[in-house]
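All protein chains but one are shown at their positions in the complex.
Each chain carries a letter (A, B, C and D) given by its place in the written order, and its residues are counted from 1.
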Amino acid sequence: MITNAIIILLLPLAAFTIQIFIGKRLPKQGAWLPTGAMFAAFLFAVPIFFQSLSAYDPNFKIQASWEWINFGPVVVSFGIHIDNLTSVMLIVVTLISALIHLYSIGYMHGDPRYSRYFAYLALFSFSMLGLVLVDNFLGIYVFWELVGLCSYLLIGFWFEKDSAANAGKKAFITNRIGDICMFVGILILFTTLGVFKFEDVFRGVADGKLAGGLLTATGLLLFGGAIGKSAQFPLHVWLPDAMEGPTPVSALIHAATMVAAGVYLVGRIFVFFTAEALLFIAYIGTITAFMAATIAIVQTDIKRVLAYSTISQLGYMMVGLGTGGYTAGLFHLTTHAFFKALLFLGSGSVIHAVHTQDMTEMGGLKKKMPITFWTFLIATLAISGVPPLSGFWSKDAILASTLEFGMLHPSHFIIPVIMFLSAGITAFYMFRLVYLTFFGEARDHHKYEHAHESPKVMTIPLTVLAVFSVGTIWWGWYEHLVAKPDLAAYATVAAAVEPAHEAGHEVAHSAHNLALILSILIAGLGILISTATYYWKKISAEAWGSRLRPVYNLLWNKYYFDEMYSATAIAGTLLLSRVSGWFDLRIIDGVVNGVARWTAKLSFAGGWHDLRIVDGLVNWVGRTIQFFGAQLRELQTGRVQSYILMALFVVVVISIIQLL
Amino acid sequence: MSSIGLTHYLALSAVLFSLGLLCVITKKNAVTVLMGIELILNAANINFIAFARFVDTDLDGQVFAVFVIVTAAAAAAVALAIVLNLYERLKSINLDEADSLAR
Amino acid sequence: MDYSTIIQHNIGSLSYFVPELILTGVILVLIIADLLLKSERSAWTSVIALAGLLAAFVAVLGQYQMGSRTIFSDMLVVDPFAFFFKILFLASSVFAIFLSIGSVELSGRPVGEYFTLIVALTLGMFLMASATNLLTIFISIEMVSVVSFILATYLKTRRRSSEAGLKYAIYGAFSSGLMLYGMSLIYGLTGTFNIYEISRILNSTSPEPLTLFIAVLLMLAGFGYKISAVPFHFWAPDVYEGAPTPITALLSVGPKAAGFAVLLRFFNVSLIESGTNGDSEAWFALSGLNWPQLLAMISAATMTLGNLIAIMQNNVKRLLAYSSIAHAGYALMGVVVLSELGVSATLFYLTVYYLMNLGAFLVVIINQDLLRSESINDYKGLAWRAPIPAVAMGVFLFSLTGLPPTGGFVGKFYLFASLVQRGESFHYFLAVIGIINSVISLYYYARILKAMFFESSEGQTTSKIAVSPYYVVLLSVLVIPTLVLGVYWRWLFDFLRNHSASIFNML
Amino acid sequence: MNLFDLFFYALAALTVVSALVLVFSRNVIYSAVGLLFAFFGVAGIYVLLAADFVAVVQILVYVGGILILLVFGVMLTQRITNIEMRTGTLQLLPALVVVAGVLAVLLRMVYKTPWASYAPAEFNPTSAKLGTHFMTDYLIPFEIVSVLLLAALIGAAFIARKERG
Partner (left out) sequence: MENHVLTLITFLPIAGILFILPVPKENKNVIRIIAAVFTGLQLLLAVWLFLNFDRGTTAIQFREQYQWIPSFNIEYFMGIDGLSVPMVLLTALLSFLCIFASWGIDKGVKGYFAMFLLLDTGMMGVFCALDFFLFYIFWEVMLLPMYFLIGIWGSPSRKDEDGMVRGGPYAAIKFFLYTLFGSVLMLLAMLVFYFNVTDPVTGGHTFNMLHMMDQNNHGGLLNVFNIRLLIYVALFIGFAIKVPVFPFHTWLPDAHVEAPTAISVILAGVLLKMGTYGMLRISFPMLPDAMKYEYFAYGMAILGLINIVYGALCAMAQKDLKKLVAYSSISHMGIVLLGMSGLTSLGMNGAVMQMFNHGTGTAMLFLLVGVIYDRAHHRQIDGFGGLAVRMPIYAAVVSVAFFAGLGLPGLSSFISEAFSFLGAFGSTLFNLKAITIVSTLGIVLTAGYFLWTFQRMFLGQLNPKYAELPEINGRELFTLIPLAVIIIILGVYPAPLLNLIKVSLNNLVEVVAATGTGSLLGLQ
């Protein structure tokens, strides 16, 4: 199985290498090569998945590790770690990636950098798979950065557009901020424990070598990486802009896989987090989920709505993990991957047809694009949490977990309240999207006329994803296989840590039942209001918008995060940089100019300005030396008697000093 | 016996030396400056001869003085030649005018 | 007193006096030849002078393994120390003659007297290097001075030259007056002129420190004037600028080295604590007379002042004049440490200084020929018009700065090494001043390089200028040893190291 | 105060006053005359110091040689007919200060130092002794000085002679 894993990893890498160098010269620009490689990778992933299924063991794992860097006293290994979570992720990543490759063949047709696109996509697939497979912190950081790179390259793929170029840069730099936190976290844990490998680290933590506040801090620093990558508050600003990339890219990277890496990371190192850290994660998730959902209500760009929806859903996953719903969070990751990819591809299909992303210019596309519509609808239902689609199960699990958390810790009851509210909002804006796009009258007839159903190469992936969106409902075995890990299990020293506290069984049970009912009700309510507003037109969106103008503006402007950041952090850095540059040129370099000019003014030696300009030997020391030179030079009057006088003067002074 | 001792001569020599210096430093006329130099040499010579009488038992100091006088003559001759030459160029032997080489 | 033994001794001394006798003979032959040869431009005088110097050179070589002995009733000494300087003086004079032959400044001037005087100067320097009596020191210095005055004024039709000569003469007379006065005081304290006797008496009696100090200070005026040390340096820039360039080159090398010879011999023989010299590697100054610190101050002042003023110069010749003042300051660093290493470092430095300084002046002479100018501004773009002198100048200037792989670096290295070896705090202080000055000096040497290499000649022609093969040969004679001494200097240094203490041999 | 002392003070006064005239006279000829008397005064001092030969040399060489030379210099460089032979002074004040410093230091030194003084010997004619010195242990300086004089002669002649062109 290790061989399979290696092959899975190498296939896209090989595809990338070939594609980047000779892709353009291959028949059909080589698009089939990475696509084929990804399908092959999927086929290699399937046996791994089935092995883990057939083992049906929460502790199932396959590992292999090779020495990578040997410093002598410190050896850093690189290895593969496959457990149930990994095997699920492998399936998700390879499948969605393969489908999106396929879809892209149609979507990107005719692009001038067609072959380059596939190369990047393959590189991304490689990096993402590496991220999933790798067994240590350093490795995850490496792939973490690489997926970031691919994201940068693909967001800015149409770099002729300034907005695209900006978005790519913004994504990378914002992510880097998170990455530094993560890097510092790694610094701390490596310095404290001396190892990178997950299991070794957990063992160290379990043995109490890293504990208390430092452990919390380290956990939060690592979570900082996840905040960046998974676009959590307050580093979420890059993701909406990332929609400048081609839509399949948004689907793959900025919806299904890469952005979920943060969630995956939190899941992967779940035992590392202390209760305080988890609480922090839960709050961050809560804020993110609510904030993004509210922004999504008012957006009119179809992809931006989906982007905010993604952020919101990632918030859900974080909350799930943070409130102890480990399985719930990760299950939502899986289901979300399918239906969100589907949503994006569907929107891509629409955009492909009408050449606009603005929903106000769409409408009534249901008839023109039936496959797209029906698959899109399935995904919308899934994300809204309508049973029995996949999204229902996962979201319900999260909500249940928050509710349970709230019941156990009443002081944090705000979390479930907001999460349920957000669930309703989710349903609302998703249906708003569907109505505006597919129902009603066509608002731009010209575009409507030209609209057509997408080619097969695009609709087949839609269909496949729709199937998965419906069908990924095996909550039961997921709960068994991807079970919440227990730190104590890693302990090599007995009872170094207290066993994780178990929630009361009754609480859990009642919370789950309550959540089930509530979530269905709220989803329904959301859909109802949405329908009333955008389908039946019983409620006027405009009226409410103007009635709540300040709120509307706040949401329309995305809580002014971008403005705030550019006014503070970005402007601050640029200012600091300009100040440094100025400082360097004017002050350090020239203790030069200012002081030299000042010195020059002092100097009354003739020709000194000329010399300064002619020779231009320039630094303050030089100037000062010249100044003294000029002064001393005045002694050389040309009169022999003054020379004698001066010499004698010195002699007398020396003698008198001696005399005294 | 006389009360005039070594220090008297030395003091005289010191005064002469100082006057010679003063002359060298202050006179504009190059020839006068050369005269001042002779004064300095004379002062030194007084020293030599005084020491030869009071300190040394031999006449080394006097020998030295003779050599000083002779070399002074040589130097004065050359210096004067140079002064005359400068006069050819400058039509003046004022030292303060001979300052084209400076700084 | 037994006259016959003294006369016998004097006659016996003659065999150790052959080089000087040859030089005296050459002077006479030159005077006669000048009278006989009708054509004033006859090249024969220079040939005779060269041949005479060559003969003297052979005679000096004969003294190589002669050891140390005083001659003519302790008036003079023949020892390896003097041997080294004699070779250096001969080399300087020979080179000066070669420079003069090609110089445009001197073309058309009567030459008979000129070469006579150069030979006389050489004789004077010879005597300076071997003088062991205040009288011989005085007379030899006076001889060098008087001849120098005349040579500096040699372009007598040129105002600058005659002005330079006058200043030189007056300043020189003044200095020797001071020196004489100082000598008289020494005589008063010791009752003798013999430097070895002086040493003995100063050590056995305890002379009044103030008097001794003033005596030494006044004598230093004479020596300092010869080596152009601050504050007795004032004449140097004016004279160097005004004198004919070959003479400037000679003055900046020969008499300066002779001054160092006298300085080293007198100070190290007469003014040291007896019993601390000879076998040990280092010795101490006479107690009660802290002349090393005095010289250290002078050294620091000399190099700093020379370098600082040099920065402001636009006339290359004058710039080199200041630079040669600064170099006297460097060389003095070796004098203040009172050790074998220090003395040999000074001698080594004088050797490389001879090469690089003469080289720099040679380039100035060549450029006078090529460009009719001594101004830095007119040197612009020279590297592209006449690469050979420009590149050679680069080597000389880098050597003057003290950068490897040139002899200048090794020279400075030994100077610093001697300071560090002795390791008192004022030595370090001096060393730090020395290194700062090295950096400063780069600043103005580089100005010349910049003009030659980095800038293009303004407006005028950029055509190539042919450099005569004669100059190329002269340049290579200086460039090659400058570079070789930067890479392999073992024989020279070992010679100096082994013989630097020979000044004590007769003590 | 005996006769010897009187002679000394008289000669010293003559010397110093003449020197003062030399220094402070504005007329070059007066200066020359001052120098003349100073030379005589110094010669007299030499006599007091039992240096008869040196005294004679002093008068012969200085008065007979150098002074005449200098006066010639004055004559050749001043157009006596139409210009008063005046010479100005330079930097008098700083010079006075510095020279006063020199004098103070020297006098301080002279009086502070315990000179190793022998009782002066009898007055003896020195010529013979000096002559022997010149021919024996001071032979070489004697010879060197002759070469020096030769060089100075050639040089002075070269420089002083008129150049054509």
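Here, contacts are C-beta pairs under 8 Å (C-beta built on N, C-alpha and C of every residue); 3 or more make two chains touch, one makes a residue touch a chain.
Just so you know, these numbers come straight off a predicted model, no measurement behind them.
Novice: Missing chain touches which shown chains?
Specialist: A, C
Novice: Kindly state which of the options A:57, A:449, A:563 or A:584 is in contact with the chain not pictured.
Specialist: In the complete complex, the chain left out is touched by residue A:584.
Novice: Of A:7, A:46 or A:184, which residue touches the hidden chain?
Specialist: Hidden-chain contact among the options goes to A:184.
Novice: Thinking of the whole complex, not just what is shown, which of A:69, A:489, A:517 or A:532 touches the missing chain?
Specialist: A:69
Novice: Tell me which of C:86, C:109, C:226 or C:497 is the one touching the absent chain.
Specialist: C:497
Novice: Please output the residues of subunit A touching the missing chain, sorted low to high.
Specialist: 68-74, 138, 141-143, 145-146, 149, 152, 156, 159-162, 164-166, 168-169, 172-173, 176-177, 179-180, 183-184, 187-188, 190-191, 573-574, 576-582, 584, 588-590, 592-593, 613, 615-619, 622
Novice: May I ask you to list the residues on subunit C that touch the chain which is not drawn?
Specialist: Its contact residues with the unshown chain are 383-384, 398, 401, 403-405, 409, 413, 416-417, 420-421, 423, 428, 431-432, 435-436, 438-439, 442-443, 446, 449-450, 453-455, 488-490, 493-494, 497.
Just so it is clear, only the chains that are shown with their structure count from here on.
Novice: Looking at C-D and B-D, which one has the bigger number of contacting C-beta pairs?
Specialist: Ranking C-D and B-D by C-beta contacts puts B-D first.
Novice: Averaging over Cα atoms per chain, report the distance between subunit A and subunit C in Å.
Specialist: Here the centre of subunit C sits 77 Å away from the centre of subunit A.
Novice: Indicate the whole-number Å distance between the mean C-alpha point of subunit A and the mean C-alpha point of subunit B.
Specialist: It comes to 95 Å between the two C-alpha centres.
Novice: Where in subunit A do residues touch at least two different other chains?
Specialist: Each of 633, 636, 638-641, 644-645, 648-649, 651, 655, 659 in subunit A touches at least two other chains.
Novice: If you look at subunit C, which of its residues touch at least two other chains?
Specialist: 135, 139, 142, 146, 149-150, 153, 156-157, 165-167, 170, 174, 178, 185, 188, 191, 210, 214, 237-238, 312
Novice: Per the contact definition, I'd like the list of subunit B residues that touch subunit D in the complex.
Specialist: 2-12, 14-23, 25-29, 31-32, 34-36, 38-39, 42, 45-46, 49-50, 52-55, 57, 59-60, 62-63, 65-67, 69-78, 80-85, 87-88, 93-96
Novice: Once bound in the complex, which stretches of subunit C touch subunit D?
Specialist: Interface residues on the subunit C side: 1, 3, 6-7, 10, 13, 24, 27, 31, 71-73, 75-76, 110, 113, 116-117, 120, 123-124, 127, 133, 135-136, 139-140, 142-143, 146-147, 149-150, 153, 156-157, 165, 185, 188-189, 191, 205, 207-208, 210-211, 214.
Novice: Can you tell me which positions in subunit B touch subunit C when the two form their complex?
Specialist: 10, 17, 20, 24, 30, 33-34, 37, 40-41, 43-45, 47-48, 50-51, 55-57, 60-61, 63-64, 67-68, 71, 74-75, 78-79, 82-83, 85-86, 88-90, 95, 98-103
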